[in-house]
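== subunit A ==
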Amino acid sequence: MSLLSVKNLTIRFGGLLAVNDFNLEIGEQELYGLIGPNGAGKTTVFNMLTGVYTPTGGSITFDGERIDGIKPYNITAKHIARTFQNIRLFGNLTVLQNVMMGYDYQAKSGLFSSIIRTPKQIKEEEKMHEDAMKLLTIFHMEDLAEEKAKNLPYGQQRRLEIARALAANPKLLLLDEPAAGMNPQETAELTELIRWIRDEFKISILLIEHDMKLVMNVCEKITVLSFGQLLAAGKPEEIRNNPRVIEAYLGKRGA
Partner candidate 1 sequence: MKETYKKYIKVVIGLIVAYAVFQILFQTGMINSYYNRIIRQIGIFLISALGLNLILGFTGQFTLGHAAFMSIGAYTSAILTRNFGVPFLLALIAAAFTAAVLAIIIGYPILRLTGDYLAICTLGFGEIVKVFIQNVDYLGGARGISGIENKSGFTVIFVLAALCFAIIMNLIHHSSKGRAILSVKEDEIAAQAMGINTTKYKIIAFAIGCGMAGLAGGLFAHFSQFIDPKSFDFSKSFELMTYVVLGGMGSLSGTVIGTSILIALPEWLRGLSDVVKEYRMLIYAIMLVSMMLFRPQGIMGTKEITVAGLKNFFGKIKRIFRSSSTSVNKGKEA
Partner candidate 2 sequence: SSSKSSSDGGKEESAEIVIGGVFPLTGDIPGIGSAMENGAKLAVADINAAGGVLGKTLKLISEDDQNQASVAPNAISKLIDQDKVAGVVGTYASSCSIPMATIAKERGIPMISIASTNEKVTQEGGGYVFRACFIDPLQGKVGAQFALQKLSAAKAAMLYDKSQDYCVGIADKFKTNFNEGGGEVVFDETYNRGDSDFKALLTKIAGLNVDVLYLPDNYSTVGLIAKQARELGITCAILGSDSWSDPGLVTVGGSAVEGCYFTDHVSFETDNPKVKEFAEKYKSQFGSEPSGFSVLSYEAVLLMANAIEKAGSTDSSAIVDALKATDMEGLASNYKFDSDNNPIKSVVINQVKDGKFVFAEEIQPE
């Protein structure tokens, strides 16, 4: 059974049919790529998967449950986490706080115990602190823990966003152009990181990216979206050689 199953997903913005009858199936622990020309509707698909936009038609089933139309924060609780195309960190909070934010919705302590600080709450807080530090260590960011997120260099911010999303304990991680603004060297590191995340956390990852080297290297399956419509789906080699994909997206050199 597939983890995520998207059927006939459609959304309209006024007159613009941004995504139309889109289908997608992602299995457990799969590395999946979503590519397509600018404005094809990829980010819009993410926004529908995470509840930011409500689809005008179709269904989204995750882990055997319909999740279309529910609130973004409830979707996180169903174990889908994401990063954003334009990084959206909590800029004035520290790196550590940013990561701890990922755990926060899972916290057990109530408001009252937070105010009077019960021993249980203190313990829970200490545990979260520890876990977050562990995660940061994995990302080689433990030294930056007390830095404000907005003061990090761009590449580090991207990685922090991924770390934060992982803290939210996802089964499916959505990455929107994680390599944007990175140089080839950094992109290569990112490639490794993504694979490693999948293996370590045993989760599926859906990736939007324009860096074909990264996509083709990492993804086991790829779906191509063009003008809101599904153009092709398949293994990387199939996509690379698909003439329609070449014409609409890859270009001669890109292929």
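What we mean here is this: a residue touches a chain if its C-beta (ideal position, glycine included) is under 8 Å from a C-beta of that chain, and two chains touch if they have at least 3 such contacts; residues count from 1.
Selection criteria: all candidates are chains of the complex that A comes from, given by their letters.
Every value quoted in this text rests on a predicted model; they were computed, and no experiment measured them.
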Numbered candidate touching subunit A, per complex, among 1 or 2: 1
Of subunit A, residues touching candidate 1 in the complex: 50-52, 71-73, 76-77, 81-82, 84, 88-93, 97, 100-107, 109, 111, 114-117, 119, 121-126, 128, 164-165, 168
